[in-house]
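Excerpt of the complex: some chains, original placement.
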Amino acid sequence: MDRAQRLAYNQPTWLDTVAAWLLALLWILPLAYAVWTAFHPTEYSTRFTLLAPLTLDNFSRAWEAAPFARYFLNTALLVAMILAVQLVLATLAAYAFARYEFRGKNVAFALVLVQLMIMPDILLVENYKTMSQLGLVDTLVAIGLPYFASAFAIFLLRQTFLGIPKELDEAARVEGATAMQTLWRVYVPLARPVYTAFALVSVSFHWNNFLWPLIVTNSVKARPLTVGLQVFSSVDQGVDWSIITAATLMTSAPLLIGFLLFQRQFVQSFMRAGIK
Amino acid sequence: MSSIQLVDVAKRWGTTTALDDIQLNIASGSFCVLLGPSGCGKSTTLRIIAGLETASAGQVLIDGRDVTLLPPAQRGVAMVFQNYALFPHLSVADNIVFGLSVRKLPAAESAKRLAETAELLGLSALLDRKPSQLSGGQQQRVALARALVAQAKVCLMDEPLSNLDAQLRQEMRTELRQLQQRLGLTVVYVTHDQAEAMSMADQVVLLNKGRIEQAATPRDLYAHPATTFAAAFIGTPSMNLLRLDGGRIAGSDIPASRDAHWLGVRPESVALGGRVPATVRSVEYLGADLILHCGIGSEMLTVRTGGQADLAAGSAVLLEWADAAAHHFDSQGQRLHP
Amino acid sequence: MSARAAGHQSHASIHAWLLLLPALVLLVAFTHWPAVSTFVDSFYSTPKGSRAAVWVGLENYRAMNDDPVFWKAVRNNLWFAGATIPLSIGLALVMALWVNERIAGRAFLRMAYFTPTVLPMIAVANIWLFFYTPQYGLLEQVTGALGLPSHNWFGDQSTALACITLVAVWKEAGFFMIFYVAALQTLNPSLREAAAIEGASRWYFFRRVQWPLLMPTTLFVLVNAVINGFRMVDHVFVLTRGGPDNASTLLLYHLYEVGFKFWDTAYASAITVVLVVVLASVALFQFFVLDKRVHYK
Amino acid sequence: QTTEISFFYPVAVGGPIAKAIDGFATDFMKANPGIKVNPIYAGTYQETIVKALTAHKSGTPPVTSVLLSTDMFTLIDEDAIVPIDNFVKTADDKAWLGSFYKAFMMNSQTGGKTWGVPFQRSTVVMYYNKEAFKEAGLDANKPPATWAEMKDAAAKLTKKDASGKVTQWGVQIPSSGFPYWLFQTLTTGNDAILMNDAGTQVKFDDPKVIEALQYWVDLGKAGVHPPGVVEWGTTPKDFFEKKVAMMFTTTGNLTNVKANAKFDFGVAMIPGNKRKGSPTGGGNFYIFKKSTPAQQEAAFKFIKWITQPERAAEWSMDTGYVAVSEKAYGTDALRKYGRDFPPALVARDQLPVSVAEFSTHDNQRVTKALNDGLQAALTGTKSPAQAMKDAQAEADRILRAYK
């Protein structure tokens, strides 16, 4: 007898499946187009025939247009640094918000939340002033500094910490752990899925951030990939999709491949994070 | 070695009083059970001893030393939490030595103690597992191991067995009790299960609404409940409390052996075949026992009899109980001594 | 009692503030302080060369009130937000419901929905430019094959904003989906079984059970969507630059033009203040008022 | 002791521009050991000025920068730059300054002072598909020279498929991004000048200007020009894809078109109505005020060095921009290049009739008023006359402060 494993009550219908796939194809279309165009000669960038010849030319042209090797290094260092500092600072702050009662807590929390709303792009001039007073212009630190304290991370971690059973905290205290030890040895490991989830968001944001890094850096030694990518949006000449898509794929490849390889873990992280 | 005293302890949250005027002496090396219904203040008492809460008034002495304002880590107590509070991300071994590594004990010493404790509790084969890979009973033992490895002489436990199923709970009770005796620990143990309290305790402290109702040995508590509350709370099925009306069971003309407000008789003290007529209202079969719910006058009387008896609801029975098995209480619920 | 408690309390307070300190210092230095000085600047004139800024009171706000482009941007932005917010949240929800179930190709679907989050907007916008290009753009190739007339999507005042909106929805939905998926995973699976036994259809179950239980997530996502509805302008730079004739100008883009093209920093400050006040009140309202109402636990 | 100068430059055309600039800097430093040039790529023109002025406002601007020639008034108003005249001392210097095409200097001087030095300059020209011309029965070597001719040619070049859908437009004048610049090709041809030299007065409501706009709008109405606002960025691609037979775009596109047009194409001067002509465009060197005199001198030296004929010729060939001086076209290299590829000379030939790119005080704001008006007319929401009247009013309001 041919029996379904589960009854229809929670099974998506074939209509759902078709719709879901259609939407997915639509969603992935830009990426698909980028792949198509990047691997074909320019004249095929707007024509889709199966027999179009393949080429890596666009990539080599793109690669030569800027010192991408160095930019990759800078970007990697930058996102790693930002992420590391964000996590440390947000962890401490979130712990304070989640596990301490103190005067001014709501005010402090509101101050943090306000950052969610203030786009750093508007504060360019002011922040540039601060950086040049600190003598940090044209350094990786300067790119990262305004983002080190992340309201989003603090908020997310606070939620997570609040969800960690209070008994674990108490157990650690009875065992003689200090607040810092408790944080480090109990809260942080337990919040690992949230850390992963946040890392994904933070890395993809800073990997792609553009205006502020452009403004605050001058030399190849401090500039990230996006600044290199900008070479291709050559205003006077119109859009050359072949090279732009090649450059886009090239610069976002690490993220895309990373996501493909670890997508299970990432998605599960988000899920286990139970972000609400 | 490690006695515990609570002197005049009270705990208030805003306007609610969780504990009031608690006086308690727990002898060193004894097994003390805090018993009572939900919300009576058991956990609060335990947490005040542990230092997880500060008493609003009064003092906590451990071994005669005033620890009222010390943080938990400095009181020399270990604690087993209700749901074990095992660190889910750490292996069994790491869970057990958590406190040691926090206190920076030398690795060799720590490994030695771990091995001993694991051996003692039969956990040696499980040291590499995560808590989620353990059964409830095993988790319970890990929590216990974590408490024991610090070699604190006082061990506090908050309903440690409440999550286990009946069978396992039974086994763990025996195991826990044996361990406590072997190691000479002072244990303060919270439960709301009177059977658990009776089978394990040297001293049962029965709490009610933040006050101590009675503190006594299990046998004493069972034989001489100080109040109707204690009488009804201890024993399953619980003691029958029949209202007396002019020396007779209310609604009937069956006389009681002495005048009181309440007549208490335990179900197992009532025997079939006597002089007191009653009607079986309902029957509960428990294998070894049969529980009869009988009506006498306007009162209900529960009778425990052997499981092989075959009585259906509606039958008329004759009952009896010894005078010595009768307890008497006044209208305040206080025991009337003979 | 109070003396005891107070001792503990103040000790904990110091500890808590120490933990907050590093984050707060940076927040103050790079967010609050600049924001405050922006606020102050909005009451002065724009310093130009040797002409220093002078106190002008509400002059900049008055100018804003008289600026037709500002009001156009407000209208556009409301339209844009009004469309992106429900669309991206709605799609995110649908996507999440799909990938939360045992649908064929779940891993691929999840990845497909999520890719927009990973791709840099500046670059992707150029790809969208191709999609919308008249005559040989992807959209035209499709509509052409269907025999529909050609249309200049970005070059027409009536469609430019809608096109921009679609790109934003594409970018946002997958990101929000993640939050919904996470929330759905935490719902008790026996609720669904209980509903099944009662004979509830999927739609009924969604409407009466899942949707209300996802309310806290929806609020979190909503606030993010509202903020992004006023913050997402990267694609405008590449796609329409606010045109034709301001048909697709959004507030932040207008702000950028005023601040970094016209260099009228004082006026830009005034716009910033308005924007921040509006958004901050939305977010704070959520966290301190609504948050308490929609949690059931 | 070396003087270090920072130098911001934008990239507006494709190709390895950054390498070329770095090469120039290295060569210059070899020749001038006391000076260290630090070239800093700063994005597009817009991003470059944001970066430069942000740095200026916090006190640490670059020493020199290539910025749009139209940013002159903005930079003056911000008190960010110094006149070049300060450094022109010797006769050689004067000769150098006088060597640039007059058309380029119009955007570099105001109030009797020179503020910028032309570097990567361009102008608008018309590219046309010779094959399409032949197919339409037009003479491929005789591109239209007047508005009327262009409209006729465009009509012939417009092709439709069976369903009446246009498959090839006759002419395309892009109107996104900076429509005012393309519009100037029409106003100049109609003998109208949009602003005064001081940058304090505009003449949008001049009937000749309105007439020019009407012509543009009419091209669309006649069905020979795509409707609505036409994207600047995709225009070259439209041309390559044969979706349009004639396009107006910058000379900076020449290298691009040469590489990607798979058909024989021609470059022509912009057709005129009352006269011929086109605006110039592109970037000038500026020297920033908040740097030391020594740095400014060094920067001046660098600017002078890099605009020498040989280098100007090289730069022109690398990028497709117009070389900035007559002498550059006299160099062997460029002469040979022009002989092999005559279209490269069209822009130069057009320079004598070229006019300054539109620029005023509070430039971007006034420009935006014009752009909005143009787009409104092109998308049909306003009549040309109304659009220009509104733009004029807005510009007058903005410029009131500068009179």
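Order of writing sets the labels: A, B, C and D. Residues in every chain begin at 1.
In this text, a contact is a pair of C-beta atoms (placed from the backbone, for glycine too) under 8 Å apart; a residue touches a chain by one contact, two chains touch by 3 or more.
This is a predicted model, so every value here is computed, not measured.
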For the full complex in this file, how many of each chain are there?
-> A x1, B x2, C x1, D x1
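Here, only the chains that are shown with their structure count from here on.
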Maximum number of contact pairs occurs between chains A-C
Using mean Cα positions as chain centres, tell me which chain lies farthest from chain A.
-> B
Whole-Å separation of chain centres (CA-atom averages), chain A against chain B = 53
How far is the middle of chain B from the middle of chain D, if each middle is the mean of its Cα atoms, in Å?
-> 91
Can you tell me which residues of chain A touch two or more of the remaining chains?
-> 46, 124-125, 230, 233, 239, 241
What are the residues of chain D that contact at least two other chains?
-> 50, 177, 233-234, 237, 241
Could you please specify the touching residues of chain C with respect to chain A in the complex?
-> 9, 12-13, 15-17, 19-20, 22-35, 37-38, 91, 94-95, 98-99, 101-105, 107-124, 126-131, 133, 136-138, 170, 173-174, 178-179, 181-183, 185-186, 192-193, 196, 202, 216-217, 220, 223, 227, 231, 234, 238, 252, 255-256, 259-260, 265, 268, 272, 275-276, 279-280, 282-284, 287-288
In the complex formed with chain A, which residues of chain D make contact?
-> 6, 11-18, 38, 40-45, 47, 50-51, 54-55, 57-60, 122, 177, 232-237, 240-241, 249-250, 252-253, 256, 260, 262
Residues of chain A touching chain B in their complex?
-> 165, 167-168, 170-178, 181, 185-186, 189-190, 192
